[in-house]
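Complex shown without one protein chain; remaining protein chains in place.
Right, chain A next:
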């Protein structure tokens, strides 16, 4: 009897694709709570800038939908990119994001983020947080969370309405233009940027 239930249970687990784990208000909030906790830990660690950038790259890889953010940033040009170019871009892009935002972590020293509310928007969740930084009025940072990839991950972030996806698509688009439409050269430039 025990054995049968056990096997049936195993079967049920293996049949369920990981994506079927429902994304709920609670799990979206948990993800951002953990993310905020990890960010706050890095901020208060007192590490060097390069140490913080390394930590931030790990946080970005763990909590965000990196393949979606990379694909969105490349925009329509992604359609003509080869598999190798997509891979190379995705890697270069993640390091670029870590450098660009990690460099700014100094401004976060002594500050903190607090999750304030969660709400469902279509097929994803919007998690609002407030950033309290030294010498600045508190401001709003919003995360969009989905389980598109099979895992709960954030795919966009808004700071006072300014969102990561559109900002980075504009940046990558400008890099592609300034490199005459050459994707390999754009990737090389991205590695120097941020």
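List of remarks:
Everything below uses one rule, namely that contacts are C-beta pairs under 8 Å (C-beta built on N, C-alpha and C of every residue); 3 or more make two chains touch, one makes a residue touch a chain; residues count from 1.
Just so it is clear, contacts and distances are computed from a predicted model.
For the chain that does not appear here, its UniProt entry gives the protein name "VacJ family lipoprotein", which is one of "Protein-export membrane protein SecF", "SGNH/GDSL hydrolase family protein", "VacJ family lipoprotein" or "Menaquinol:cytochrome c reductase cytochrome c subunit".
From the set A:29, A:112, A:148 or A:191, the residue in touch with the chain omitted from the display is A:148, counting the whole complex.
For chain A, the residues touching the chain absent from view are 65-68, 70-72, 74, 78, 81, 83, 86-87, 89-90, 100, 103-104, 107, 121-124, 135, 137, 144, 146, 148, 155-156, 158, 160-163, 165-167, 170-171, 173-175, 177-178, 189, 193-194.
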